[in-house]
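One protein chain is absent from this view; the other protein chains keep their places.
In this document, chain identifiers A, B and C correspond to the written order of the chains, with residue numbering beginning at 1 in each.
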């Protein structure tokens, strides 16, 4: 299927040419507003380590919320199942940055993939370290996952969010008011804004997610990142909560665990088969990459990789 | 694995003996309140048609909301994708009978598995027929799925709900006030209460769900019920929305699409492998069978059937 | 001031001519949709029993929610302060027919002037009687208040609401599901729809409210209706809750306790001075008479009758 896959990936790229530019590029982070809306990249890394890619697959983009999968993995490594004392595991049924449920549930976010939940996870990753140390640890972890030392944080993006991320300041202060953050708000958000500002290419991102497609072990490096059970569970969380209030739609159309970011990236996992990354900056009304979602729907359709059939 | 499976199923039955009786039996439907809380049944039907079962697997129980999978399948057969004009596909992030989101979303329920959504589906199944005709059609459909003409509706349960189901009357009238029901409220709820009152055994229920494990075709009868794509999509909906506000938890722990009912039944699907039904009347705080969920977690653990790994 | 008052009332009528027809006539009750939107009536009855009026002040209109003041008064007479076990005394901060707060507060409505609260009050007025008896009692009470035996219920309006008032059926069933109604939903709503369908002229309505302007005693008939304290308290409730989510606005602009109805009527009270009724069918976005509110603002301005200054 290797040859087929490359052909499929290229065909998807061709077929989506006419859709490029659809959706709305995120503009609330000024640095992201300048991206060419017609960018499109796709990379598929199979569990045997072969890479299939097309388009702007080697151009770095801001992974934003896709990074939440990596920080959750780190937090679970540090705190195990006690992580869930601080953040839930249920779909939110509301927008990615909603504060309403946070009030109803007294500062405990519904899941680690909405903003509030990822902020709680940043607090867990800090765990007594300085923000600089925690940011360094996250970056090293992502480089280790992707086996690529060139991955870096875009400081302009981090700074841009730090200056304008009022909603995230609101969420963090709100959680703090319920005693649900253990570090200063500025430290926690420093970590959060920086891990969201990690820049990666589709190829790097697909490689970084490979451990989730292969029962916790990255077959390209031989590193066991998490246990088989934990890999499954992170995939379950991505499937139910990975696309904000469009998670049900993504499961219905694509049928793969995945996590999106407002930079237009999506990382998806076909368990036992492959890790996939797509990038297209225009977002749909739920804040997920519009053309990226289409690409994954086409890929799942052509490969039959849905987790819901065989 | 067939011999193994029977052993696993029996072992689960033994291991859960000490947990039987945990949870709270639904008492808002008077007829259900009298069930022995220590009942427990499990049936696993593999795609090759073999049945593995233990406990009270041949005692009929009220399937309640599990029936929503069957009425959705019927509605999709009648109305295709236009079904989604009337009901959404997103997890609700709130209780099974909440009316709050219904107001925010102007009478369009979030998904077909919460009460409001299933009421909208009943309206679609009615489609110009009398309630009696629609109820008959649903019952025939379930018998056809399970290949068992003995399946019946318990009229006392239907009547009991009709007399006390104020919340459902509220939901239906609320949708009607937004112009979102096309038949009289009494007709729609007549259909709804009756399909919820279908009584089935674990064995019957597992057989009825087999088409979802086998890409839309029931391998025991040879009937193609739905297309491969539709089977996957119904599974996706069960995974993201099948356990009310405990759907994320069920995906995390069990990793299989499933649908629960307040009668204590759960139907789950391991795509390509098997259809499973469990029954234990005590419910957890989200309204899902407490011991039934444990049984499925143990089964998924022992068989490795999670859709999130391989 | 008597002569002045008549001049003021006539002047208001003249000045508002050009605004008549503004706002939106309620169309959710079909019978109300046919009213001429340019109707306008005003009647001011001072505590010395003098009547000052203009426009269509002697044409009966559907008083709708204005009747809630009378049913509350009756319920307080029957149940005293225990009435407040069933309904709160706080502004709702949401629309007149919202169901959201009702879920959060487990079926106890925020105040007696939103629909849910008035339905709870109807349940209290029933108090073991048949709906027919309760409706008769309410009608007799209103006739007694206005000292006018010609006041009647418009059966076509009651029937019209009974056939289409899905939202109210939803609210009542919702409360019933929390065990917060003691009579059958149909009985309670029968009472509710009929008291809302009382038809009165501005003159009749102003007379009926006079006891609230005169410390509980109707100076025209000499009847003591309620105690001085209760009259004040009903006025307080009208001021904080009498105009749904426009109560703050009405207090700000008019400064008098008042209760509006979707038929376009408003009854207002200037304690120690007068009782006032206005009628103009076009409603503002909060469901209160647009021109009627303007008329009361002009009247308060010209007379200096605001309760917030002297």
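Note that a contact is a pair of C-beta atoms (placed from the backbone, for glycine too) under 8 Å apart; a residue touches a chain by one contact, two chains touch by 3 or more.
Note that the coordinates shown come from a computational prediction; the quantities given were computed from them, not determined experimentally.
Enquirer: Can you list the shown chains that the omitted chain is in contact with?
Expert: It touches the following shown chains in the full complex: A, C.
Enquirer: In the complete assembly, which of A:185, A:198 or A:283 touches the absent chain?
Expert: Counting the whole complex, the residue in contact with the absent chain is A:185.
Enquirer: Please pick, from C:20, C:225 or C:239, the residue that touches the omitted chain in the full complex.
Expert: Spelled out, the listed residue whose C-beta touches the missing chain is C:239.
Enquirer: Check each of A:58, A:130, A:173 or A:227 against the chain that is not shown and name the one that touches it.
Expert: Residue touching the absent chain, from the options given: A:173.
Enquirer: Which parts of chain A face the unshown chain closely enough to count as touching?
Expert: 98-100, 103-104, 166-167, 169-174, 176-177, 185
Enquirer: Going by the touch rule given at the top, which residues of chain C touch the chain that is not shown?
Expert: 88-94, 101, 110-111, 215, 228, 231-233, 235-237, 239-241, 245-249, 251-252, 255, 257, 271-272, 306-310
One rule holds in what follows: only the chains that are shown with their structure count from here on.
Enquirer: Is the way these chains touch best called a line, a ring, a star, complete, or other?
Expert: Its topology is that of a line.
Enquirer: Is the contact between copies chain B and chain C built from the same residues on both sides or from different ones, judged by whether over half of the numbers are shared?
Expert: Same-residue interface.
Enquirer: Centroid of chain A to centroid of chain C, CA atoms only: how many Å?
Expert: Once rounded, the distance between the two centres reads 55 Å.
Enquirer: Centre to centre, by mean C-alpha position, how many angstrom separate chain A and chain B?
Expert: 32
Enquirer: Distance-wise, how many Å sit between the C-alpha centres of chain B and chain C, to the nearest whole number?
Expert: 47
Enquirer: Which residue numbers or ranges of chain B touch two or more of the other chains?
Expert: Where chain B is concerned, no single residue meets two or more other chains.
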